[in-house]
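In this view, the complex is presented without one of its protein chains, the others remaining in place.
Residue numbering begins at 1 within each chain, and the chains themselves are lettered A, B, C, D and E in the order written.
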Amino acid sequence: MSRLTHLDESGAAHMVDVGHKAETQRRAVAQARVLMQPETLRLLLEGGHAKGDVFAVARVAGIQAAKKCSDLIPLCHPLMLNAVDVSFTADEASSSVLIEAGCSVSGKTGVEMEALTAASVAALTIYDMCKAVDRAMAIQHIVLQRKEGGKSGTWQRDQQEL
Amino acid sequence: MSRLTHLDESGAAHMVDVGHKAETQRRAVAQARVLMQPETLRLLLEGGHAKGDVFAVARVAGIQAAKKCSDLIPLCHPLMLNAVDVSFTADEASSSVLIEAGCSVSGKTGVEMEALTAASVAALTIYDMCKAVDRAMAIQHIVLQRKEGGKSGTWQRDQQEL
Amino acid sequence: MSRLTHLDESGAAHMVDVGHKAETQRRAVAQARVLMQPETLRLLLEGGHAKGDVFAVARVAGIQAAKKCSDLIPLCHPLMLNAVDVSFTADEASSSVLIEAGCSVSGKTGVEMEALTAASVAALTIYDMCKAVDRAMAIQHIVLQRKEGGKSGTWQRDQQEL
Amino acid sequence: MSRLTHLDESGAAHMVDVGHKAETQRRAVAQARVLMQPETLRLLLEGGHAKGDVFAVARVAGIQAAKKCSDLIPLCHPLMLNAVDVSFTADEASSSVLIEAGCSVSGKTGVEMEALTAASVAALTIYDMCKAVDRAMAIQHIVLQRKEGGKSGTWQRDQQEL
Amino acid sequence: MSRLTHLDESGAAHMVDVGHKAETQRRAVAQARVLMQPETLRLLLEGGHAKGDVFAVARVAGIQAAKKCSDLIPLCHPLMLNAVDVSFTADEASSSVLIEAGCSVSGKTGVEMEALTAASVAALTIYDMCKAVDRAMAIQHIVLQRKEGGKSGTWQRDQQEL
Partner (left out) sequence: MSRLTHLDESGAAHMVDVGHKAETQRRAVAQARVLMQPETLRLLLEGGHAKGDVFAVARVAGIQAAKKCSDLIPLCHPLMLNAVDVSFTADEASSSVLIEAGCSVSGKTGVEMEALTAASVAALTIYDMCKAVDRAMAIQHIVLQRKEGGKSGTWQRDQQEL
C-alpha cells in the first residue's frame, strides 16, 4: 500500500492501463440503505401498483446508472456489462429500505464501481420519489459486499468492518 | 402526507407538472462522508500535487454529475444550474472525508437532487481512486443539509435527525 | 408551404433560430401502438407485479427519452420540460398496446418531438422486453394527436387522417 | 413461451445475464416507413443539396441512435457495434419514405434493438424536419426484417405477418 | 486581470455563479481550419452527393456538439440554445476547409464555448472521414471571432491577433 494507482509519479490522474490484464468473469455486489420515517416507509409499501412502481422506477434508474458508470466516474474504464440486477428489501424494524445491486462482466477490469453506482442511484431515486413527504431521509452505508474474479480473486466484506 | 407526488392515482410514475410554479432563486446543500482506513486518508492527504489531483478529480466528477441529474434520476426535471460547488474536508479524528455540495438555480423546481447527486458521485470518485488500497471504505450519511427558495421556503436539517 | 424550415437557402441543415419567439405554455400528445400475438399480450397482462414492471420500465424509458430528445433529433432545441406522462392501454380486440405520451413546457418552441420520442422509445422498450417470445411484433402509427400553445395555436389530429 | 425473460420470478425487471453466451457475428435489419402528404414528399425530394441534407441528417441521427441504444432501452446490454448503415427509399406511389437500418456486431447478444432504434430515430428526424409543413405525418410499421447469428440463428420476417 | 474566475481563493474549481446576471440575447461565432493534402480536398469536393454528405455529417456533428458543451467542458453552464449554424468553405489556395460556427441564446451566460466546441467537433469529424487517406491533416486556429450581448458587450477579433 504505497501510492494511489490512479495517480502517476507526478500526482497527475490517469486511467490506469488495463491492456495487459486477462479477460475474466468478474462480479461485484454493493449495498446501500435508505433510512426514512416509518410513515414514509408505509407509503412506499402500501397499495399494489404504487409499491411496484416506486421500486420499479428505482430499479431502472440503478440499472441505467450501472451502464453510465464510466461517464460518471472519471477514471473508470468503459466496459460491456453482462448483467445487472437491483433488489429492494423493506426493513420495518429499522425503518429503511436495503438496496442490493449486482453487476457481472467478462472483462479486464472489475465492476465494483458499476455496482456501487447502481446502488447509489437507486437510493437517490427513492429519495427523490419520497422527498416531498420526508426531506430528512438519509442514504447510509454504501459499501461493496463482495467481488469475484480478476487477479485478486474473491473478496467478501467482513460484517464487522466500519 | 397522504400519497407520493410522483405517482398518480393509479400508482403510475410521472414527472410532476411544474408549469404553474413560480421561477424563484433556489439553493440546496448536501453532504456525504467517505470513511476509510487512517492509512488511506494519509495517502490521500500526502504530497502536494497528489492531494490536489484526487480532490480535483472528485470535484469535477461531482460538478458534472449535478448537470447530469435529470438523466440519472428518472422523474427529475431538466434545469439550468446557475452554480455548483463541491468542497472536501479531511477529518483525521473520524478517518473520513466530508463532502459538501451546493447547487443554485433560478427555476420552477428545487435543486435538492442535484446537490445530493453531486455529493454522491464525488464520494464514489474518491472510493474509485482509493479502492486499490482500501476496498472496505464506506460512503455514509448522504443527506440534504439545507434548502432555500420555492413555496416551502427554507429548510435546515436538524443535526439530531437520523 | 414552400420549403423546409430546417434547411437554409443552400439546402444546409441548421437549428432554426427561435430567439424571437415568445415563451408560452405548450403541450403535445403523441401515440404509438405495439401489435403483438394474443399470447404475448396475455403474458404482458398476467400476474400483478409482472404487469406493473413491464409497463413501469417502458414508462421510465419513455420519460427519460423525452428528456433526451434534443440529443437524439439533431435539429431539436434543448428545452426544460415541465411535465411528462406516459400511459398504456391494452387492447385485446386488436391484440395491441396503445401508448400515449404527453409533454408540457413553458418555452419558445413546441414539444411535439419530445412526445413522439417518448411514445417511440416506450414502444421499443415493450418490444425489447417481449422480443424473446414474439420477434414479429410491429410498432404502428406513431402520430401526433394534439398540440397546444405557440403561434399556431391548438391542432388536433383528424382521426380520418392517414 | 412461458414467461418474459427480462422479468425474474417475482416479476422484477433485470438485465438478462449473457455471460455464458458465445461471441458470434450477429446482424439485424429493421425497417420503418414515414407516410406524408405527396406535397411533403415532393419538397423532400426536390433540389440537389436539399435532398442530400435531409436524408444525410436523418442518416446521422439513426447511426448515432444505434450507438445510444443501451442508454435508451433500459434492459439492453451495451455493445460495440461493428457497423451501422441507414438507407432511405422514397416511394411516390404510397407517398412515403421507407427506412432500412442494419447493424452488425461480434458479440454475446443480438443487435435487433439497435437496428430498430436506428430506424425509429431516423424516422423521427424526418418527421422533425418536415413537421412545419405536414404535422399529420405518421410513422408506420417499425419492424424487424431479419436477424442472423446467435443461438437462434437466422430469422426472416414473413411478409404476411401483421 | 488578477485571477482566474473559475477558481476560488483556495484554487479550487467551481461553476461560477451566474444567478445575478441578466438574461440577454447573446451570440458567438467561432472558426477552425482543417489543413489537408490538395488531393484530399479534391476528394472532399468531388461528386455531388458525396460532397453534400461529408459536410452534412460534419455539420450535424458540430450542431450536436454545441448542445453537449456543458457535458464536455466541466465548468460550463447548461443553457438552452436558440440557434446553431455551422458552415464550410473550401479554400483551394491554402488546401484547407474553413469552418464557421455560430450559436445564439437568450441567457445569463455567453455561448463562446458552444461555438468553439461546434467548430472543433466539426473539424474532428472532417478529420475522421478523411483520415484513411491523409493522416497528417492538422486542425488549425480554433478561435473566437466575435461575441455579442452580455455585460461586456460586443467583442470582435482583431485579425492581427496571434
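By our rule, a residue touches a chain if its C-beta (ideal position, glycine included) is under 8 Å from a C-beta of that chain, and two chains touch if they have at least 3 such contacts.
Not measured: the values here are computed from a predicted model.
Of the chains on view, those touched by the hidden chain across the whole complex are A, B, D, E.
Within the complete assembly, E:113 is the residue of E:29, E:83 or E:113 that touches the hidden chain. Contact with the undisplayed chain is limited, among E:61, E:79 or E:98, to E:61. Of the listed residues D:84, D:97 or D:138, the one in contact with the hidden chain in the full complex is D:84.
Residues of subunit A that touch the chain left out of the display are 8, 11-19, 70-71, 74-75, 77-80, 107-108. In the full complex, subunit B contacts the hidden chain through residues 48-49, 52-53, 56-57, 60-61, 64.
In the full complex, subunit E touches the omitted chain through residues 1, 3-7, 10-13, 35, 39, 43-44, 47-54, 56-57, 60-61, 64-65, 68, 71-76, 112-113, 116-117, 120-121, 123-125, 127-133, 135-144, 147, 155, 157-158, 161-162.
In the analysis below, only the chains that are shown with their structure count from here on.
Looking at subunit A and subunit E, the chains in contact with each of them are B, C, D. Subunit E has its Cα centroid 31 Å from the Cα centroid of subunit D. Within subunit C, the positions touching two or more other chains are listed as 11-13, 48-49, 52-53, 56-57, 60-61, 64, 68, 71, 74-75, 78-80.
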